[in-house]
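All protein chains of the complex are present and in place, except for one that has been dropped.
Up next, subunit A:
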Amino acid sequence: QKVSVEVLDHLEHLALVDFRDSEGVERLQKAIQFADQLLEVNTDGVEPMDSVLEDRWCLYLREDDVTEGNCTKELLENAREKVEEYFVAPPGNIPLSKLEERETFLQGS
């Protein structure tokens, strides 16, 4: 069962993963097939497991003390662009190029 172009487009929007060429799409198909094996197991009435550690994994609770922060300079060193201690970002989410443009790119490789 092949992954449709619409699903591919949807995934690229959600995860910003570029499937770039047919090899990438093939890898995705194989990954889905591999994961589909899970569906063969009957899990009716079985609670999903979050971690193999189960009850032995205790959530650590931290005291409400201020112990971090005040490292503006260090954090801004990672910023490509900054304005007076603010990070600079584009005005909104940059929409992915239209599906048709990406499709021709896919075929071209």
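Here is the rule we go by: a contact is a pair of C-beta atoms (placed from the backbone, for glycine too) under 8 Å apart; a residue touches a chain by one contact, two chains touch by 3 or more; residues count from 1.
Heads up, the rule we're going with is that contacts and distances are computed from a predicted model.
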| item | value |
| --- | --- |
| Hidden chain of the complex, named as in its UniProt record, picked from "Pyruvate dehydrogenase phosphatase regulatory subunit, mitochondrial", "Fibronectin type-III domain-containing protein", "GATB amidotransferase" or "Glutathione S-transferase" | "GATB amidotransferase" |
| Hidden partner interface residues of subunit A, rising order | 10, 14-16, 50-51, 53, 57-72, 75-76, 78, 83-93, 95 |
